[in-house]
Each structure stands twice: as C-alpha cells, then as structure tokens.
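For reference, the structure is listed below as structure tokens.
With one protein chain withheld, the remaining protein chains of the complex are depicted in position.
The chains carry the letters A and B, assigned in the order they are written, with residues numbered from 1 in each.
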Amino acid sequence: MTSTAAATTHPGNDWADVTASDASLRRFLHGLPGVDQVGAEARAAGLGTRSIKTTAKAYAIDLAIRMVDLTTLEGQDTPGKVRALAAKAVHPDPADPTCPSTAAVCVYPDLVAVAKETLGSSGVKVASVATAFPSGRAAIDVKLADVRDAVAAGADEIDMVIDRGAFLSGRYLEVFEEIVAVRAACGAAHLKVIFESGELQTYDNVRRASWLAIMAGAHFIKTSTGKVQPAATLPVTLVMLEAVRDYREQTGQMVGVKPAGGIRTTKDAIKYLVMVNEVAGPDWLDPDWFRFGASTLLNDLLMQRTKMQTGRYSGPD
Amino acid sequence: MSRIDVRKTYKLFIGGEFPRSESGHSYVVHDQQGRFVANAALASRKDARDAVSAARKAFPGWSARTAYNRSQVVYRIAEVMEDRRPQFVEAVRQGEGGTAASAGKVLDAAIDRLVWYAGWADKITQVTGNANPVAGPYFNLSTPEPTGVVAAVAPADSSLLGLVSVVAPVIVTGNTVVVAASPERPLPAVTFAEVLATSDVPGGVVNVLTGTLDRTVATLASHMDVNAIDLTGLAGDPEQAQALEVAAADNLKRVRRAPAAEPDWAADPGLGRMTDVLETKTVWHPIGV
Partner (left out) sequence: MAKNVFEYAPAPESRSVVDIKPSYGLFVNGEFVDGHGHSFKSISPSTEEVLAEIAEADEADVDLAVKAARRAHSRVWGRMPGKERAKYLFRIARIIQERGRELAVLESIDNGKPIKETRDVDIPIVAAHFFYYAGWADKLEYSGHGTESLGVAGQVIPWNFPLLMLAWKIAPALACGNTVVLKPAETAPLTALLFAEICQQADLPAGVVNIITGAGDTGRALVSHPDVDKVAFTGSTEVGKAIARAVAGTDKRVTLELGGKAANIVFDDAPLDQAVEGIVNGIFFNQGHVCCAGSRLLVQESVADEVLARLKRRVTTLRIGDPLDKNTDIGAINSAEQLAKIRELSDIGEQEGAGRWSPPCELPDHGFWFPPTIFTNVTQAHRIAREEIFGPVLSVLTFRTPSEAVEKANNTPYGLSAGVWTDKGSRILKMANALRAGVVWANTFNKFDPTSPFGGYKESGYGREGGRHGLEGYLK
C-alpha cells in the first residue's frame, strides 16, 4: 500500500511529504513537542479533583452511558452471551425505559452477526476488534482478511491494533501503511486504532502514535485492548486529547478518543469527562467523538443513576 | 479459684503474617531464672528461604517510597511501642532479668533509638551524598541507594534495644530485612513483630525468625538473593562468624562483622549501620547548550 492513499483519508490534508519515507515520518514524529511524565501526570491528577453540579452529574451519567462500547472479548464468549450483552446495550435498565442505550457493543469478528441480529434497528452500533486482536502478531494478509470478514458480517466500527513491535523498533512507515490498508478494508465502517499504551510505555510514544494514526486515517484513537496492564489511564488519555485538540487546531478536523480497560466506576468516568471538557473542549462531549471501552462500568453507572433518581443504592443483586 | 490465663503462642513473622515453622518444630524458652516461659517456633532452613523471598518481594515497594514516608512509618513503630510499654517492660524483664525500672530504661532507649533512626530517613542522603566538583564540564552527583535484602543476626543478650538497633538502620534506609532473633531471648522480637504488623509497615519489610542459629543463619549467609549480612549476634564466636563470612563471599555480600563482644547499645550508633547497607551511585552529565 503506498502513502498516496493517506492524502484522501482526511480530505483537505496532505501529509504526503511527511509520509514519503520512514526518515521523513520519523523526523516529523520526533519533532513533536515532548511530554514530561511528571508534569502530565500532575495535570491529570489535578483535573481529577474537580467536582461537578448534581444536575450536571445526572447528565454526565447519561452521557457516559451513551458513550459506552459495551464489551465482551473472551475466549469463552458464546452467541448466547453476546445476545444478552446486546440486549443490555439497548435497554441497560429494563426497569427504566428512560435510560439511554449505549453507543455500541464490542465483540470478536465471529460474533458480529449475532450482535447485529439482536441489535436490529436500535441504533446501537456493532464494533468489532480485528487485525489479530489483541497481539496483532500475524501476516498482513491475515489481518486484512480479519477486517473484511468483520465488515462483511455487518460491523459498523472496526477496532484495530497497531503493530507494537514495528512501532517500538522505529518502523513507523510500516505501521502507518498498515493502518492505511486497514482503513481501506473498512469500507464505510469507522476505524478505531488501538495503541496498547501499556506496551508503548512512554507518553512521547503515545503522542507520536496519536499523530501517526490520525494521519493514516483513524476516526478514533484508542488507548488499549484491555488485555495488558496498565490499560487506560488519565494521563495517557490526556496526551491523546491534547493530540486531537492540536490536530483540529492545525487542520480543522476532529478525531475521536476512546480509553478502554480499567475504568470501573462512575467517579472514574466523570473524571474522564471533566478532562475531555477542559483539555479538548465540549465538542468532544458526544458519543461520536468520545467512547468508553468497558464492561463493568455500565453497572456502576446504572447504580448511580438509580441512586440519583430514587435516593437509594441497589446492590449487584 | 483464681483465673487461668490464656497463654500466647510465639510464631514466626514472615511476609506480614505469623506462620508456625514449616518444620512444625518448636523449642523451649526459659526466663532469666531458668523457668519455662513458652515454646517458640524453631525456624527451619525453608522458613529462612521463605523469609528471604518475602523480603525480596517487599523491597521494590519499600525502597520506592519517599524518605518522608519511611520516616513516618518508623516513627509510628515508636508510637505503638510507647503505647505498649507494660508489655515490653515485662518481656525485657523476663528475658534479661532486673527490675521493672531497669527494664523501663531499656524500653525508653529502644523507643528513642527508633525515633533517632526515623529522623535519618530523609537526611542520610544529605549527609552521605553530594555533588562532586570534577575537573571538567560535567555535573556529577553521588547519592546513596539501599542495597536490597539484608540478613541480620540479632544480638544474643540485648533482646530489645539491641534488636531495634540492628533493624531500624536497615529499614529506614529503604532495605528489607530478615532477622534471626536472639536464640535464648526471642520473645521481645515476637512482640516487636506484632508492633510492626500494626504500624503501617508493609508485609515483608521486616521478617523475624526465632530459633537456634544453626538452622537459619548458614542458609541466610549463603543465600544468593541476600545482598548484605550483619553478624552482630555472633559476637564472641569468631569461628562461626568466619565460616559465615566465607559463605557470604559467594555473591560478595556486604558483611558487617561480628564484634569481639556485644556492643554497648547505649552509645551513639554513628552512621555505620546505615552506610553498611547503602550503595553509592555516581552519575555524570555534561553541561552545555
């Protein structure tokens, strides 16, 4: 796949000179401003101390629910499990029809059709992982076939993983071209690019991966597979939000951000939303531009939602 | 009929918990008058190895804490000991003899010693570290770092003050420790372990083995995952001390040799017990635009 395809990924932007060679891509990525670890972590922690109004909290809970990509990615998944998950995504709280649906369900490619069937015309999307998720270690043809298979089964969104081995060895152009190829294979489906930030280890790498993925045509950049610790963290998401903010400053284009894995409580979710609001801006406070990759988070959101409405907590029962 | 008391079981302290010896063995502890006091756990070689594992596991977390935090924790040990005065006074009197008053003075000294060492956590770097004015455009800094897992043979006679004097310098500098308690007078060490368990000291930072030294100390001296060994408790047994020093050479443990006789624990300890378990790291960096 050549880099000319990149010129059409975000109409109006021509990154062709940057992506002409590995050397020029490296110069660009390494020329981005560095990230000081201590400073970034301190900023993320500071944002975590904000307290929002009760009325805003109710809205935030509903917004968070609408942003959830309800996920199951287990070897032991079955059609039955996926059907139940999809039903829950549409009606998270069977006792309360005012509770909004989640943004999407997220499953392995061979269960996309099952999810699609259950979701029907509910508006909840089907996101499928692909490209030899979670490791990404397979031949490019196999990875692209994985994508096409999921798209053919009806996936609306594809969550791909980057080749971390190539990225960490500095083969940036290879990573870039792979994303371009996957984007092409997606057809109309939207592409999320997973960095596996726990393996990238440094915030500088997260910043570089963000720009690289965006230039290659990502609709969303995503922190993690959830299979490696640490998964999503506030500082990693901060760096990604700064990247999409800067990208819009330069090009006028918006790109979405999805932290995934390790976000378990409403309190956590609200911290992320506060950070989105103060760092990228309120335009990103929308399921089209921000998602939570989560499974247990939904239960806590529902519990808090019930509590706000009725004043009572309910337990897991 | 007067009330029968519920007597205490004296177990080992490993990884923050109180297991019996895996060998199932115990031994008899007598008081100063030779009377039976208790059956204490008789630690085995495996117990010693388990203790080293626990100490190694605890090392990364403990050494990564801020010096301020470590000083707070060691100060808290002193607080809890002070709170348990009667218990310690009794334990010292039982094992070392003397009156309640003299045992009280020993306890005072032990608590004050802990407080002294607590205050060193965030100062030892300032006293033993420094920038070095090398003859070139380089920033050059020497700082102390904890060596790792330390094995310590506690003093035979001074079962509380001596014990504290051997343990505190090791942990305040960020190391973790496996202590072989005084064989004849192990009970204050166990009570001390109970204090540690309730003083915010993470499990594994201090591990206490009771029993005769033959089973445990040789294992510790030759263990390849122990970084340093303090042979204080072998004062007056030069042959044994030498044999252990030979064994320690296998991985070049830092050795604090046994003195000829047990030291005067009332004296100012100086910096030696801390610097013995600290490495010095020197870093260079050029200075230029």
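Throughout what follows, a residue touches a chain if its C-beta (ideal position, glycine included) is under 8 Å from a C-beta of that chain, and two chains touch if they have at least 3 such contacts.
Only a predicted model underlies this, so the values are computations on that prediction, with no experimental measurement involved.
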Which listed residue (A:V129, A:I194, A:A231 or A:V274) would be found touching the missing chain in the intact complex?
-> A:V274
Could you tell which one of A:G80, A:P282 or A:G311 touches the chain left off the display?
-> A:P282
Mind pulling the chain B residues that touch the left-out chain?
-> 67-68, 71-72, 75, 112, 115-116, 118-123, 126-127, 139, 271, 285-289
Across the whole complex, the chain not displayed is touched by chain A residues 33-36, 38-40, 42-43, 49-56, 59-60, 63, 242, 273-274, 277-278, 282-286
